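All protein chains of the complex are present and in place, except for one that has been dropped.
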Amino acid sequence: MQEPIITLLTDFGERDPYVGAIKGVILSICPQAKIIDLSHDIEKHNIYEGALFLYSMIKYFPKHTIHLVVIDPGVGSKRKSLILQTDNYFLVGPDNGVLSLAPINDKIQKVFEITNSTYFLQPVSDTFHGRDIFAPVAAHLANNRAPEKFGPLIEDWIRIEIPKPRINTAEIHGEIIHIDKFGNLITNIPRDIVQKRDGLQPKYIQIKIRDRELEILLCSSYTQVGIGEFLAIFGSTNFLEISKNQENAADALNIKVQEKVSVKRPFT
Amino acid sequence: MQEPIITLLTDFGERDPYVGAIKGVILSICPQAKIIDLSHDIEKHNIYEGALFLYSMIKYFPKHTIHLVVIDPGVGSKRKSLILQTDNYFLVGPDNGVLSLAPINDKIQKVFEITNSTYFLQPVSDTFHGRDIFAPVAAHLANNRAPEKFGPLIEDWIRIEIPKPRINTAEIHGEIIHIDKFGNLITNIPRDIVQKRDGLQPKYIQIKIRDRELEILLCSSYTQVGIGEFLAIFGSTNFLEISKNQENAADALNIKVQEKVSVKRPFT
Partner (left out) sequence: MQEPIITLLTDFGERDPYVGAIKGVILSICPQAKIIDLSHDIEKHNIYEGALFLYSMIKYFPKHTIHLVVIDPGVGSKRKSLILQTDNYFLVGPDNGVLSLAPINDKIQKVFEITNSTYFLQPVSDTFHGRDIFAPVAAHLANNRAPEKFGPLIEDWIRIEIPKPRINTAEIHGEIIHIDKFGNLITNIPRDIVQKRDGLQPKYIQIKIRDRELEILLCSSYTQVGIGEFLAIFGSTNFLEISKNQENAADALNIKVQEKVSVKRPFT
């Protein structure tokens, strides 16, 4: 029989024993689980970064994967603990929005509040629900325990959103929602609004970001421009990205996440 | 049949090929091993940090887990190589104290010195026993080889200790034994000595650390104080921790590991 897959996404880093404790709890309950590290290097307490991470890659996982997410600045407060059941996956984690972007392309079937302490590690701490609540729940789900067992269906839970760009006749006003290790600037501007009146993709786009105005080639590959040249490209999540071939666009332009960017319209 | 679990804890980092070599050696001997990364980011040569890490999370793993620890500044010297057999686990690593805190809550049954070179990778280097000695021994243990096969029982091996706080009528004198990624300051002061004469937990505690005196709420959750406020809390290993809700207490107080901390007595 196929081993159940549990992925881990946290902001715990790798120097502290927290991730190890979670792995131990999972394997104690479901020894056959295949634990897959996604990342433990999400910025501390950055719910939005975690949500966007999960959104970007979740669809590549096989059906029935259980995604365990622990980015939880409100641990011990009255925030709920959740199981999201989507068409393809279970998502387990805190009710702070971190789970809420992932199901954009994967219809939510049911949302459960985790309340049944039968399945918790006892005593439950108020500082580490990742270990005491989320890990055991994920492991019991991997053991084919029905999600109904963990608590009631709820309707009211926290969703965050990727900010929508504003469009007027002269410009698209967006922002940088992520900067990757390579310094690529990922915007919130989707592919379908960057097109000419005939529906075709423009050859060049003109952007304003900080104090710079750039006219850059809209490429399908980094290597269509010379090394060190700026380019625009639609990345793996179909958002417009601003890159510098084999160099770091974020450093060159001195950009941080949430920086505003505008793109000139209409496209010609 | 259940796959054997081998955890890895090292100070090798992730940029060098050392961890990869260890994983290859394990899988060559025991292809069905389930290898679980605990951390490879223990500070270089920091035996105490590694020992404390293992102590903090080992109990969450299922019985029969094999824990392989390679923090080994004395590799190639006359230091021994060890198998610790506890009630629940095997621990494999160098005899420098790094294995010695983990069994505090898990009775040691037997300690073996690894001497039987039949099980070593040949030729054995004097620079990388993690690959040439500890990894193959862990993998053979995972193949159900009896620990007696690897060498003689010994009594004399190196133990380190978590320093005990000193208590007088006016103060508890402790120290910071770990600082986590979130900047939480973990002390060596256990829960059972922080109580009032009636055995109850005090509401506030007064601490001195560096040049600061703080009166802080003793909480059960970070969220009982406002964002940015200091709090005291008993963490996942039941030691007193000094934290700042959603901020970094270590940075705010400019604290490093081994900093002294004192807590005022008697508690009121």
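We call the chains A and B, going by the order they appear; numbering starts again at 1 in every chain.
Throughout what follows, contacts are C-beta pairs under 8 Å (C-beta built on N, C-alpha and C of every residue); 3 or more make two chains touch, one makes a residue touch a chain.
These figures come from a predicted structure and were not determined experimentally.
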{"item": "Residue, one of B:F53, B:Y89, B:F112 or B:F128, that touches the chain absent here", "value": "B:F128"}
{"item": "Per the touch definition above, residue among A:N143, A:Q201 or A:S220 touching the missing chain", "value": "A:S220"}
{"item": "Of B:A21, B:I154, B:I167 or B:I193, the residue in touch with the unshown chain", "value": "B:A21"}
{"item": "Absent-chain contact - pick from A:I5, A:I193 or A:L214", "value": "A:I5"}
{"item": "Residues of chain A (touch criterion as defined above) contacting the omitted chain", "value": "2-3, 5, 7, 9, 34, 36-43, 53-54, 56-62, 65, 178, 180-182, 220-224, 233, 235-236, 246"}
{"item": "Residues of chain B in contact with the chain not shown", "value": "11-25, 27-28, 31-32, 35, 37, 44-45, 73-77, 125-128, 131"}
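Everything that follows uses one rule, which is that only the chains that are shown with their structure count from here on.
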{"item": "Chain centre separation in whole Å, for chain B relative to chain A (CA means)", "value": "31"}
